[in-house]
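Omission of a single protein chain aside, the complex is shown with its protein chains in their original locations.
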Amino acid sequence: MRARVFITPKKGVLDPQGKAVERSLHALGFAEAHDVHLGKYIELSIEGGDRAQAERRTDEMCRRLLANGVIEDYRFELQD
Amino acid sequence: MRWGVVTFPGSNDDHDALYALDHVLGQDAVSLWHKERDLKGVDCVLLPGGFSYGDYLRCGAMARFSPIMESVVELARRGGFVWGVCNGFQVLCEAGLLPGALIRNRSLQFICTPVQLRVEETETPFTNQYTRGEIISIPIKHGEGCYIADPVTLEQLEENRQVVLRYVDSSGRATPEANPNGALNNIAGIVNAQRNVFGLMPHPEHAVEKLVGGEGGLRLFQSLITAHADGTHRPAAAVAPGH
Partner (left out) sequence: MRIGTEPVSKAEALDHGLSAEEFARICETLGRAPNLVELGVLSVMWSEHCSYKSSRRHLKQLPTSGPRVLQGPGENAGVIDIGDGLAVAFKMESHNHPSFVEPYQGAATGVGGILRDVFTMGARPIANLNSLRFGSFDHPRTRYLVNGVVAGIGGYGNCIGVPTVGGEVYFDAGYNENILVNAFTLGIVRNDRIFRAKATGVGNPVIYVGSKTGRDGIHGASLLASAEFSGEAEEKRPTVQVGDPFTEKLLLEACLELMELDAIVAIQDMGAAGLTSSSVEMAGRGGLGILLDLDQIPVREMSMTPYDMLLSESQERMLIVARAGAEEIVQGVFRKWDLDAAVVGSVTEDGLFRATFHKQEVVCLPVGLLTDDAPAYDRPANPPDDFDTLQVLRLDRIPPPGDYSQTLLRLLDSPNIASKAWVYRQYDSLVRSNTIVGPGSDAAVLRVKGTHKGIALSVDCNSRYCLLDPYVGAMIAVVEGARNVVCSGGVPLGVTDCLNFGNPEKPAVMWQFTEAIRGIRDACVALNTPVVSGNVSFYNETDGRAIPPTPSIAMVGLLDQLEHHTTQWFKAEGDQIVLLGRTREELGGTEYLAIEHGQVQGAPPWIDLRVEKQVQQVCLQAIREGLVRSAHDVSEGGLAVCLAECCITGPDPHLGAAIELEGAIRPDALLFGESQSRIVLSVRKRQLGRLREIASAEDVTLTVLGEVRGRRLVISPLIDVDCEELARVYYNALPRRMAADAQPSS
């Protein structure tokens, strides 16, 4: 099974990279772009076929290592 | 007093911390390898600066899972001294031994420069040799040193006087201009509620000799040596540290 994990800065947490990218977009004439946030995208394969377990394990991976709950939110998708 | 300096893969200032402790301060200092669990009977573990595991994923995120960190957490819980500098501070936050987190500098750039710090709290084993409000100069060198915490945690830190060092200008004011990385409340260093775990972004090990960066950080080490010798610090053991 393939997991696709999306990690984004927590709402309200300072995001200097997002701000910088937004400024650059505006400078390039993309005035309509707003609310830019930079996160991380992680792909991984999970052995074993039990979807419920894969979901549980991926969630645990996110909580323990992949995301830092103090500053980041996460969500993930599983694909067969 | 016996000190241990942890070497994670990617630690850089471990040599410098050992040099400061051993050559400059004449302390008994040993190197601790990340794959081991034995703390070799040290009284204080210092987690040095550098880029543990390349700072890939997040600064300090992977180092906290090293075997040695199990023993470090255990030492902290028993009331032993744990001190994190720069990357070490990041590891302590990731490990939950200190509250909050350190994110990219406001400027998005790595910054290496001396900064002025105001000593906010002297009733800690790490700062007892300073006077409250004293201004010292210690260099910083980091790309992710912007301290943040949620408003409740931040308020608690201030209320409990856990904020030990703050970035200030030369006249001692904690202004936005004096803040090199965007840290909330200009926070440069904090202790946990029990005051036996200390994390700071500036590098005191690079400020212990007149010839090399000045002596602004010397008394941080001397404070802990004093506290250890006096046995003055009696941490509230068995209380869960951190958040």
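Labels A and B are assigned to the chains in the order they are written; within every chain, residues are numbered from 1.
Rule of thumb we're sticking to: a contact is a pair of C-beta atoms (placed from the backbone, for glycine too) under 8 Å apart; a residue touches a chain by one contact, two chains touch by 3 or more.
Fair warning: this is a prediction, and the values are worked out from it, not measured in the lab.
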For a quick check of understanding: of B:13, B:43, B:94 or B:121, which residue touches the chain that isn't displayed?
B:13
Residues of subunit B (touch criterion as defined above) contacting the omitted chain
9-13, 15-16, 19-20, 49-51, 53-56, 109-113, 139, 141, 143, 170, 203, 205-206, 209, 211-213
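To be clear about the criterion, only the chains that are shown with their structure count from here on.
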Approximate Å spacing (C-alpha centroids) for the pair subunit A, subunit B:
29
Which residues of subunit A touch subunit B once you look at their complex with the stated criterion?
13-14, 16-17, 20, 40, 65-66, 68, 70-71
Would you tell me which residues of subunit B are touching subunit A in their complex?
57-58, 61-62, 65, 93-94, 100-101, 103-108, 146, 148-150, 182
